[in-house]
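In this view, the complex is presented without one of its protein chains, the others remaining in place.
All chains are identified by letter, namely A, B and C, in their written order; residue positions are counted from 1 within each chain.
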Amino acid sequence: MAQNAIDKSVDTFPKFLLVNARVRGDRPAIREKDLGIWQTWAWAQVKEEVKALALGLKELGIERGDKVAIVGSNKPRLYWAMCATQSIGGIPVPVYQDAVADEMAFVLAHAGAKIAIVENQEQVDKVLSISDRLPSISHVIYDEPRGLRDYDHTRLKWMNEVQEIGRKAFASKYSGDAWEKMIAEGKGSDIAVILYTSGTTGNPKGVMLTYDSVVVSSQNANAFDNLTEKEEVIAYLPMAWVGDHIFSYAQSYVAGYTVNCPESPETIIEDRREIGTSYAFAPPRVYENLLTLTMVRMEDAGRVKRAMFNYFLKHARKWGEKILNKESVPVGARLKYWLGEILVYGPMKNRYGFTNVRVAYTAGEAIGPEIFRYYRSLGVNLKQLYGQTEAAVYITAQPDGEIYADTVGKPSPDVEIKIEPNGEVLFRSPGVFAGYYKDPEKTAETKTPDGWVKSGDAGFFDPKTGHLKIIDRAKDVGKLNDGTLFAPKYIENKLKFYPNIKEAVALGDKRDYVTVMLNIDLVSVGSWAERNNVIYGSYQELAAHPRVYQMLSEHVDEVNKSLSEEGPMAGAQIKRFLILHKELDADDGELTRTQKVRRGFITERYGPLATGLYEGAKEVGITTELTFEDGRKGNISARVKIEDMKPHAPAAPMGKAA
Amino acid sequence: MFYREAGQFKTTYRADMATFPITQDRIGIAIILMVAFTVIPYFGSNFFLHAIMIPFLIFALAAIGLNILTGYTGLLSLGTGGFMGVGAYACYKLATIFPEVHILIWVVTSGFVSAAVGIVFGLPSLRIKGFYLAVATLASQFFLSWCFIRIPWLVNYNVSNAIEVPRRTLFGVHVTGPEATPHARYFVVLAIVVAMTWLASNLVRGRIGRMWMAVRDMDIAAELMGIKLLNTKLLAFAVSSFYCGVAGAMLVFLYYGSAEATAFSINQSFAILSMVIIGGLGSLLGSFLGAALIFMLPLLLPPFLGSLGLSIQAATAEHLSFMVIGALIVFFLIVEPHGLARLWQIAKQKLRVWPYPY
Amino acid sequence: MLCVKPYSMFCKIFIIPFYEMWELPDIFVQTLWEGLVGGTLYSLIALGFVLIFKASGVFNFAQGIMVVFAALSLVGLHAIGVPAILALALTVLIMLVLAFAIERVVLRPLVNQPDIILFMATFGLTYFLIGFGELIFGGDPKVMITKQLYIPTGTLSFDFAGGRVEMQKLDITAVVVASLMVAVLAVFFSKTRIGRALRAVADSHKAALSVGISLNQIWIIVWFAAGLVALVTGIMWGARSEVSFALEIIALKALPVLILGGFTSIPGAIVGGLIIGVGEKVGEIYWGPLFGRGIESWLAYMIALVFLLFRPQGLFGEKIIERV
Partner (left out) sequence: MRAPDETTIKAGQTLLSVEGVSLSFGGVKAIRNVSFDIRKGEIRAIIGPNGAGKTSMLNVINGFYHPQEGQITFKGIKRKKMRPHDAATGGIARTFQNVALFKSMTTLDNIMAGRTLRMHKSFFWQLLRYGPAEQEEIEHRRKVEEIIDFLEIQHIRRVPVGRLPYGLQKRVELGRALAMEPELLLLDEPMAGMNLEEKEDMCRYVIDVNNHYGTTIALIEHDMGVVMDLANRVVVLDYGQKIADGTPDEVKANKAVIDAYLGVAH
């Protein structure tokens, strides 16, 4: 940490790059699993690469303040492109690589990007297909030349060429430290990056973050978990997501630790294991999937092995967290845990690639307490944090030793928080964003003149722990007609904690009772089907299967049970539910790019089902249009059964919202 | 379960192609070598070293030889014993003709003679395949054992018609002849076997190993890829015979102390073959496991049965071990044609994915 | 011995032997006859191999030990007081049981495995039978119960070209029986339904099924047949010398016969056997002395090898066209 004693003069990432190249020039900066091995670049090399690319971009006409779109999966050269752009005063605009053409068109046009730096043929095609809508784009630069040989290269360039141009330019017209000078011109108050947040409604908004805000929150975060240059992180979340930007770029540059890019999306788990990350960050879904995978695999394990596995898990559930929190634990339990470490916990962590993890975060959404505890009981220091793009991530985080499954922790360093009467959480910190790009009124809506930002989330401080608890989106907290408080996300999460349930959409605002639409998890239900030899040809068939319905209705019932015990929530038990005939999909706009459900959109898209749910129908027919990976559209129609539930008697008197 | 590979990532092809890419394996092999070089000689009794370890290592080497031919290149050979004999007799002749050159040099170089013989008898392998070839190798076996019996020149016209091992020393220590202690001979054998095993593993993991396996798996495709079948097969014969030859020389000079032609009869060939089958075709590790099992079975059987309360005389024990070996061969061919080595592979895989089943 | 001057060596090899043949025809004929007899026995063993290889594609390495085993059982049974003929019958039964056992324990689990695997299985079988046989009957050689089986003994001799040629009645019987055996098998293969099925199997297993005989049955049948051949061979050979495990190695001498005759051809086995038998006898008598005798042990193989190089598929085997 010493070398990171906050030096105010170093206030932009290009400057940090220079520092790293100087201080730890031969330490690995970034790796990529490519051609079968982990190709590694040390900071000094990265500096040279970035320099060449930066000057190349300058030659292609990037001036201070120009926007450069960056589209693709996590690749070293795309991260370099980000830094290269910043080094010459440009503003990188990372875009979700799985965005469909229209979305991308909007972002690129709105940002007015001059150059698009993309990963491969797929992205090139996408950009070219919408180029008529993008007058501002002068060049498209690609990283992976495969299949692009015969393309018209007047406006298309291979990144290596650009770097070549840069090197030539340096040789010919720049003096020794010209580039360093350009970097020196950058100020902390400049805009560092524009991140487009896929809002749950309407078009994405471009969140402008200054260097100061990003650098400060990165420094704080590094200090908070005392991260050093020795950390190994694996970068696999969308580059356009603030989380990845902070963890895999900002914090890495500030602390000087190593970022690893996986070989391909299919191999992430193996790659993570090979690297053995020491600092992990992922949305709950990732941890869920790992756990689901484990449970599915263990179903197939031999009886003895499974028994042993469950036995030690039980023990871990009992003592694991205590041991992790350094509480006093009887020697016997410790010994048994140690044995378990050898037989189960250690191997499991090894499987997950968490063997060397010092700190792991889950964020973006609430995580199931069971899942959360599972990892902690194995000895993985998994923590929750609450963050937003507008805050450069950090709003609250759980300090070591103060870990609770249902809170998101205490305010991060330099962050102030206050709760509005309507329950909405407001925050203020050096990390807050400069504003929405080209959207002053939206900015005004969210950011008060005195710097408070409306999080849009409803929550409260838990008097017992002093930690913040988030219930739901403030605007989503609605009321049933009888006035009962209705927090859909809260209910949905309870449902989603069951591995069999992949997605849940709860309805009830301004209605008489609560209903839900469910998505089953094809992995776990699928393997359940195999084990109980339930034959099915498609997701649709499986979803409609009576035994699946029966299984899920048990889950729903359990949820009702727990709701009934939670005073205010007791009135909001689920009366009816159905299982959707197709998986909710971002390409159909049903989920956001970060895989959050778009409740409003879904209720209207599946209008017939919604009405069916409330008109007591036993079965509803529906036809839905869907989009395939390649953008083609098609229709699927089905008759969806609706299941009735009987509510549990409330354990406490009905709580009506005031 | 003991394989914790998280964090073991490779940044170079060299590391990725190392003999033992997994740290735990490297540790394991280091321990084994350590034990073999220090613990065993320190604690091992003369009997243990002389009657178990030395022959076990020598047979393992012979098994490697046969495995290169049969396991890696897919050329079934029933002539192993003969090639071992060539090594032994060559070594004897060379050692007596040039007594001033050190015996161990001859032990190793005698391999070249049997390699040459191997090439000659390998020549038919271009025209003939499969069982026909097996029979051809049988021819070499019979011819060679005939030579051993009928050509007194090979044994310097000894009346005993047997090889008599001369006394030789290494660093003033007797390594051959009656005075050589089991320990001295053990170290020599161990050193040679370890070294040659290492070389073999280099071979089979590289270009040549791939050529051999290619010829084994699909000779037509191999040929159309420009692999010269005859050269590849002959090379396999040469290397294989070399290993067998050295093993044969060691068998006489470092184990038996003197030997007659019967030591290299067809039964020897069969014994080695069964080691390779049970140990695992196409696996160096298997050669050791197979040798251990086949060689030690007759030794272990009586005490084992004894522990079950039935005591039997040596002859019966031998017959029983024959039956057991036969049964084992069939058993392995049925449940796991790749032998003990594959069983180990499977176990290892289980340990790596532990506690997952796959 | 080996140290002879080259020119005299040359004539010793290429002239003197033939001169001797010409000079002493009686000895030559005697030699031929003995070779012939030896040959028939080779043929019989080879026949065992061929039967099995033809029908199941298995190179039955255990044929040799089966010969020993059959002979030992026969002698053994008689030794414990079973009347010869009954013993013979029982031995036949034993061979049947053996066939069943092998099919059930070895072949069935290995169905559709590569040939090499099956070969090695029979190799394992050999080991087992050796151990088993020695365990039961003991390793020491035994005398064949020739008389009790009414096999004529004594010699039959007649003058020939100023010399005397002697023939063992035993050998004559051997030749006759062998010929009969072959004849029977030939008929069995060409005339009977099962026989045709077996031929079909040789081409394709499906074909066999279409004939309506399960593979397993066929295997039992051929292994039983091979067992009978083995028994006959055992008796004959045992009668000529003695019944011991040495036979097992001698049986390997039948392999060159297969190379000559081809693995799948019955006539091949016969002709090959005779060629080898005669060849090695003549070689031994006329050239053996030059190399210090005992060249029978490999001469056969050398003949076969040289032959192989010119005709890889054997005398009667059909040419293989490789496809890709």
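Simple rule for what comes next: a residue touches a chain if its C-beta (ideal position, glycine included) is under 8 Å from a C-beta of that chain, and two chains touch if they have at least 3 such contacts.
Values in this document were obtained by computation on a predicted structure and should not be read as measured data.
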Of B:I40, B:I151 or B:L203, the one touching the omitted chain in the full complex | B:L203
Among B:V120, B:L224, B:L310 or B:A347, which residue is in touch with the absent chain?
-> B:L224
Touch with the omitted chain, as defined above, among A:E266, A:E441 or A:E615 = A:E266
Could you please point out the chain A residues that touch the chain left off the display?
-> 34-37, 146-147, 149-150, 263-264, 266-267
For chain B, the residues touching the chain missing from this view | 13-14, 16-17, 199, 202-203, 205-208, 210-211, 213-214, 216-218, 220-228, 235, 282
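What we mean here is this: only the chains that are shown with their structure count from here on.
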What topology does the chain touch graph have (line, ring, star, complete, other)?
-> line
Between chain A and chain C, what's the gap in Å when you average each chain's C-alpha atoms?
-> 78
Could you state the distance in Å from the CA-based centre of chain A to that of chain B?
-> 57
Chain C residues touching chain B in their complex are 2, 59, 105-106, 109-110, 113, 115-117, 119-121, 123-132, 134-135, 139, 249, 252, 255-256, 258-259, 263, 291-295, 297-298, 301-302, 304-305, 308-309, 312, 322, 324
Contact residues on chain B for chain A in the complex?
-> 1, 3-13, 15-16, 353-358
Complex interface listing, chain A residues touching chain B = 31, 36-40, 232, 273-276, 294, 297-298, 300-302, 305, 308-309, 342-344, 346-351, 353-356
